[in-house]
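What you see is the complex with one protein chain gone and the rest in place.
First chain written, first letter: the chains are A and B, and each begins at residue 1.
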Amino acid sequence: MMTAPTPPSVAWLLHLNALVGGMFLLTSFGLVAIRQVQGCVRLYVLQSVLLAASALLLGALLQTWHLYAVGVLDVVSKAVLIPLLLRRSLHDEIHMRREITQVFNIPTALLLALALAITAFFLSGPMLAEAPHDPAAGVNLPIGLAGLFLGGLTAVARREAVPLLLGLLSMESAAFFAGMALAPELPLMAEVSVAFDVLVLVFVVGVLTRAVHERTGTTAVGAMTTLREGPSV
Amino acid sequence: MGRTLLFNLLQVAVVLVFAPLAAGVLARLKEMVQSKRGPSVFQPYRDLRKLFHKDEVVSDQTSWIFRFAPYLVFVTPLLVTLLIPVLTDYPLFFAFMGDMLGGGFILALGGFFATLAAVDTGNPFGPVGASRTRMVGFLAEPVFMIVFFTVSFVAGSTIPYIVQQTWVTPLANFFAPSHVLLLLAFLMLILAEGGRIPVDNPTGHFELAMIDESKTLEYSGRGMALMKWGGHMKLFVLMCIYLNVLVAPWGLAHERTLAAVLIAIPLILFKILCFLLVLVVIESSLAKLRLFRITEFLGAAFVGAVVAMISRLFAF
Partner (left out) sequence: MNLLVIPAIPLLAALLSAVAPGRRGAPAVTLAGAAATLALAVWAAARVAAEGPLISIAGWVEIDGLSALVLLVVAFVAAMAALFSWGYLAAHDYAPRRVRRYGLHFNLFVFALVLVPVLAEPALVWMAVEFTAVFSVLLVGFDDTPEALEAAWKYIALMFMGAAIALLGIFVLFWAQAAAGGGHYSWAALREIAPQLPPGLVVAAFLFILVGFGTKAGLVPMHTWLPDAHSQAPSPVCALLSGVKTVTVLYTILRLVPLLPAEDLGGWMQAIGLVSVGTAAFLLLQVRDYKRLFAYSTVEHMGIIVVAVGFGTQLGAYGAMLQIVSHAVTKSLCFFAAGSALLLVGTREIASVRGLLRTSPLVGTSLLFGALAIGGAPPMAVFLSEFAIIRAGLARGAYLTTALLVGFIAVAFAGILLHVNRMVFGAPPAAETTAPPHALPFTCALTLVLGAIPVLVLGVYQPVPLHALMTQAAAALAPVVVP
C-alpha cells in the first residue's frame, strides 16, 4: 500500500495512534453503558486524555506544533477544568447518583451503539477514498465519526443531567478527534476558541442544572416533557 | 511425522499435569492479595489424589448421563489441546483434525453434558445452576463466533496454528484497534466461561448463588475428581488459546527438536503465570455481578468483538 518504506519511528507513531483510537472508541461505548454518574465523569476524563495523546502523536507525525498545543490545551480544559466546574456548579449529591432507568435498557442501547458505529465506518469509506491516502486519517475519521454518533445516542438515551451533558461533550471531543487528522493546520485560534466555548457551555449548563434541581427537585432532565401541543396537563 | 505425534502427546501431558498447578497458584495468589497465607500451590493435586481414593456415592434416581458426564468433561479439554498451539508454533500431528470452531464446540459439548448431569440428579439446586450456566453459555456463544470469525478473516484460515502465525506477527496488527478490542472481548469471555468473578464466585459455597460450581454439587469420589480436573483443564486450555493465539504468540518452539519443545514448557508456564496475575487483580477488585447484569457484561463483550470485526473489515 505504501509506495515508499516508512521509517520505523513513523510506523510506531501510527501504531500507537491506532491503539489510542481503539481505546477512544471503547470510552465512547462506555459512556452509553455505564450507570454511575461518577463513572461517566471518569470515563470522560479518560477520553480527553486519549484525545490529547492522539493530538501529541499526530503532532509528532505531521510535524505541526499546533497539535502539541491542542493536546496540552485539551488536557487542561477537558481533563482538569471540566470535572472541577461540574463539581463546583452542582450539588455534591448529584455525583453520587446512579441511573436506574434509561430510555432503552443497556443491552439495547449497546446494540444501537453498535449499529451506529458500523454506519460510521461505512460512511467513512467513500470519504477517505476521495482524499489522498493518509493512514492517520484512516484511523481517526471512522473512530471520530463513530464517537460523534455514540455521543448523540448517549445524549438521547440518558435521563440524568450529568451523563447527558457528558454525552454532548463527547460528541464534540469525537468531532475534534477526527478533525485533528483531517485539518491539522487549522489555525490555533479556532481551536482555542472551541476550548473556551466548551468551558462556558459547561458552566452555563451547570448553572441551569442547579436551577432545575432547585426548582423541581430532580435532575432527570431527560424526563421533562411537559411542553407539547395537545391538552395541557 | 512420528516426532509431531510425540510433541502432540507431550502437549496433552503438559496440560494434564500442569492444569491443577495453575489452579493452585491462582488460589494462593488470591489469598496472598488479601494478606492471608493461602493453601499450598500443590493442594489441588492432593485434593485429586484424595478424591480418587474415595468411594463414590451415586443417587439411584440418576441415569447413565450422570455416570458418563465426568469422563466427557475430563476428555473434551484434552481433545481441544490436540488442536491448539501450546508448545509449538508449527502445526502438529492432529492439528488439522479440527479448527477453532470445532474446538469451541467440543468444549461446549463438555459443558452441555455437565449441565445435563446437574439436572439429572433431581436435586433442586442442580437445575438452578444448570439453567444459569446455559444462559451464560448462550450469551457467550456469539462472542466466540465473532472473535473466531475476525481472526480467521485476517488469517485466511480457521486453524489455530495458522491464525497464530499471521494475527500478531506483523507488529502493526498488535496495536490496531481491532486487536485491543478483541483482547478485551476474549478476556471477558474467559471470565464468563471459566466461572470467575465478576460473573460467578468460584470459591462460594452458597448453592443459591452458584452458577458454574453447581455442576459438581452431587459428585463424589472419582466422578468429582474427574469433574474438578476437567474444570481446571478447561480454564488452562482457554488461557492457552488466549495467550498463544491472541496476546503473545512468542516463546513457542520454532525448531522441530525435542529440546526446543522442552524449553517451551517453562515459557508457556511463565506466560500463564503473568495472566494469572492479571486475573487475580481483576478478581480482587471487582464485585460479583447480579444475575441480570451478566447480560450487560456479555453484551458489552459482544459489542466489543463486533466493533473489532468491523474496524478490521473496514481497515483503511
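Here, a residue touches a chain if its C-beta (ideal position, glycine included) is under 8 Å from a C-beta of that chain, and two chains touch if they have at least 3 such contacts.
What you see is a predicted model, and the numbers here were worked out from it, not measured in a lab.
K.L.:
Which shown chains does the hidden chain touch?
P.N.:
When the entire complex is considered, the left-out chain reaches A.
K.L.:
Using the touch definition up top, pick the residue from A:Ala52, A:Leu86 or A:Leu145 that touches the left-out chain.
P.N.:
A:Leu145
K.L.:
Which one, A:Leu46, A:Leu112 or A:Val212, makes contact with the chain that was left out?
P.N.:
Only one listed residue reaches the unshown chain, and that is A:Val212.
K.L.:
Mind listing the subunit A residues that contact the chain we can't see here?
P.N.:
Within subunit A, the residues that touch the unshown chain are 123, 126-127, 129-132, 137, 144-145, 148, 151-152, 155, 161, 164, 168, 171-172, 174-176, 178-179, 182-183, 185-187, 189-190, 193-194, 197, 200-201, 204-205, 207-208, 211-212, 215-216, 221, 224-227, 229-230, 232.
The working rule: only the chains that are shown with their structure count from here on.
K.L.:
Distance between subunit A and subunit B based on Cα centroids, please, to the nearest Å.
P.N.:
Each chain's C-alpha centroid was found; their separation is 36 Å.
K.L.:
Given the complex with subunit B, which residues does subunit A contribute to the contact?
P.N.:
11, 14-16, 18-19, 21-23, 25-26, 29, 33, 106-107, 110-111, 113-114, 117-118, 121-122, 124-125, 128, 135, 137-139, 141-143
K.L.:
Flag every residue of subunit B that touches subunit A in the complex, lowest number first.
P.N.:
Residue list for subunit B touching subunit A: 171-172, 174-181, 184, 295-296, 299-300, 302-304, 306-307, 310-311, 314-316.
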